[in-house]
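Complex shown without one protein chain; remaining protein chains in place.
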Amino acid sequence: MKRANSKKSIKSTSKAIQRSRLVKRTPVDKKTIEDLVAANRILYAQSVLDGYGHVSARHDTIPDRFWLSQSMAPGLVTAGDILEFDLSGEPVDGQGRPTYSERFIHSEIYRRRPDVKAIVHSHSPAVIPFGVTSVPLKPIFHMSGFLGTGVPIFEIREIAGDTDMLVRNPGLGAALALCLGNISLPQVVYRAIYLEVNARLQSNAMRLGSINFLTSEEAKLAAAGNDMHVLRPWMLWKHEIAKKSSA
Amino acid sequence: MKRANSKKSIKSTSKAIQRSRLVKRTPVDKKTIEDLVAANRILYAQSVLDGYGHVSARHDTIPDRFWLSQSMAPGLVTAGDILEFDLSGEPVDGQGRPTYSERFIHSEIYRRRPDVKAIVHSHSPAVIPFGVTSVPLKPIFHMSGFLGTGVPIFEIREIAGDTDMLVRNPGLGAALALCLGNISLPQVVYRAIYLEVNARLQSNAMRLGSINFLTSEEAKLAAAGNDMHVLRPWMLWKHEIAKKSSA
Amino acid sequence: MKRANSKKSIKSTSKAIQRSRLVKRTPVDKKTIEDLVAANRILYAQSVLDGYGHVSARHDTIPDRFWLSQSMAPGLVTAGDILEFDLSGEPVDGQGRPTYSERFIHSEIYRRRPDVKAIVHSHSPAVIPFGVTSVPLKPIFHMSGFLGTGVPIFEIREIAGDTDMLVRNPGLGAALALCLGNISLPQVVYRAIYLEVNARLQSNAMRLGSINFLTSEEAKLAAAGNDMHVLRPWMLWKHEIAKKSSA
Partner (left out) sequence: MKRANSKKSIKSTSKAIQRSRLVKRTPVDKKTIEDLVAANRILYAQSVLDGYGHVSARHDTIPDRFWLSQSMAPGLVTAGDILEFDLSGEPVDGQGRPTYSERFIHSEIYRRRPDVKAIVHSHSPAVIPFGVTSVPLKPIFHMSGFLGTGVPIFEIREIAGDTDMLVRNPGLGAALALCLGNISLPQVVYRAIYLEVNARLQSNAMRLGSINFLTSEEAKLAAAGNDMHVLRPWMLWKHEIAKKSSA
């Protein structure tokens, strides 16, 4: 991996190569990158991400490219940290900046699933207990109607036995990609947050007794409603992180 | 629905029509609208509302009109977002601004219940588990004495089978309206908050064993006390949101 | 009760009467009142009090007088809100300002217990579940060693049958006063906070299994330690509320 101070030597050797290799950020890209930075910071502010986890968005015009921050805490991400990646999971012009070990979650899903526009990887605190026990997450209110179709489980032990639990190569990413559903950026942020909310409510409700979940028809109808209204909280969450930054 | 940019064309065609259709906000209205904005923001700050939910207040002098924000996150509501509605659930002069799908909760309750002065619709997090299990909410301390008369349940399945769970037409609103009790604006905010508090306490207390709830006589006496003192926390909560805004 | 605007008429009639009736605040009083204001705001910031509850401190030199705020949310109390009370539970010169219904908790305890220097009345959220079930609060770690001697219970039903649950007259205050222990102002704030902490920990630990509480000898030794170190967190908590005020 080239070190950061080699940037000058690249610039001085060949401007032609530079032009073909550097990311040219169009106005459309700028909006996507802005939203991606917001998504990182919103998910941190909403306690879905902590110092770890990551969010990516597929390039608007080049389908085999996606945007993902260099390796750092999502709560600190700025536009200057966003790198362009290709489907091998490597940055197009990383300039030696560190990348997330688990970038293959993103590259392999984008590779196998052309319908996916954005991905969140988190250690969502209320969700983890459901990931390590056998209780399935189900939609407890209409805000998480999208859970009606079930939450797919990827069990890394089935693929690779004992590991450090990280999806740290394309093979593991490919195995994971077979599990997931399709999504845009405000949608993925909405779902990441309401997945966490549903998990918390479900856990609390289980203490009271048997839960009356949504039927699958109700979940389907509610999910269509969820998608129509994702911009309402998105405006609020963006406002909240803007306040935090200026405080 | 007219688009926002048609406002200019209305103004230029007929000022006479404009005068009869536009909301004339009196000093009394201004106070109510100010309180309504505060109610929205307090309930968000107190985590009773999140990006969703809404609060309304009946017009002080025209009983078949009420105030409700355009469709947006309650935590961002300002006086300029408050629209005047009639009992059909439509804004008097909406000027194309989006309205909440569930505005019929408000219009139908105001229609059928002349004693009701204000309404909150929320997805109060500690309350939802009680809504999806069979444990009834009961007054665990005197602050929620108002729960002594029980919490009415509206089950949408009984009226409309499988739905997206939203009260999105007058028929569903009418069915809901048959359930509820009467209330003013600081009272409804107090009750929304202490309903949440009671639910949290009750859920936590259930873990310890059998609960010694208020008797119905104690609840009745305590409820009268609740109503007498709603302005004490109202001043605090208003102060808190004012600090938030200037930070 | 005289109204606030009668202050001018008192001043103009008789300065002699005024001098004997008005509170003369000495430098010692000023320090106590400052600490009392801090105690109110700390307990609100630490979520032991919400919009309700109150804190008082006995007068430093006149044992049958005590300081208590006029009726308002503790989180908003300033030095100008502190009134001087006598043991009848009435303000010495209230000037029509509203008083807490439950001021008799304070007056009657100070009357019967000359060793008590300060009192907190709260609806401490993690403690309430223990008050409405039969699980006794016991010291789970050395920070709450003071619980080793048990937590006295005052059951209002035994004295007055069905009520609104408030200690709203001297008779009820007297019955309550028979239960309690002795305390200074930073001590009472420390205990109010660590009572809440212990309740939360105990409730959480009960989910894991049988708890290994402190023995009564350990509790006694730990309690002596608690008292010696109350100023350490007091400095932190005062710093925190000062930051809040200037933000």
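To keep things simple, chains are lettered A, B and C as they appear, and every chain counts its residues starting from 1.
Heads up, the rule we're going with is that a contact is a pair of C-beta atoms (placed from the backbone, for glycine too) under 8 Å apart; a residue touches a chain by one contact, two chains touch by 3 or more.
What you see is a predicted model; the values in this text were computed from it and never measured.
Enquirer: Could you run through the displayed chains and say which ones the absent chain touches?
Expert: Every shown chain touched by the left-out chain: A, C.
Enquirer: On subunit C, where is the contact patch with the chain that was removed from view?
Expert: So the residues of subunit C touching the missing chain come out as 140-143, 145, 197, 200-201, 204-205, 207-215, 217-218, 221-222, 224-225, 229, 232-233, 235-237, 239-240, 243, 247.
Enquirer: For subunit A, which residues touch the unseen chain?
Expert: Against the missing chain, subunit A presents residues 50-52, 71-73, 75-76, 101, 123, 125-126, 128-130, 132-135, 162-166, 203, 206-207, 247.
Simple rule for what comes next: only the chains that are shown with their structure count from here on.
Enquirer: Please report the smallest number of touch steps linking subunit A to subunit C.
Expert: 2
Enquirer: Distance-wise, how many Å sit between the C-alpha centres of subunit A and subunit C, to the nearest whole number?
Expert: From the centre of subunit A to the centre of subunit C is 49 Å.
Enquirer: Roughly how far is subunit A from subunit B, going centre to centre by Cα mean, in whole Å?
Expert: 34
Enquirer: Residues of subunit A touching 2+ other chains?
Expert: none
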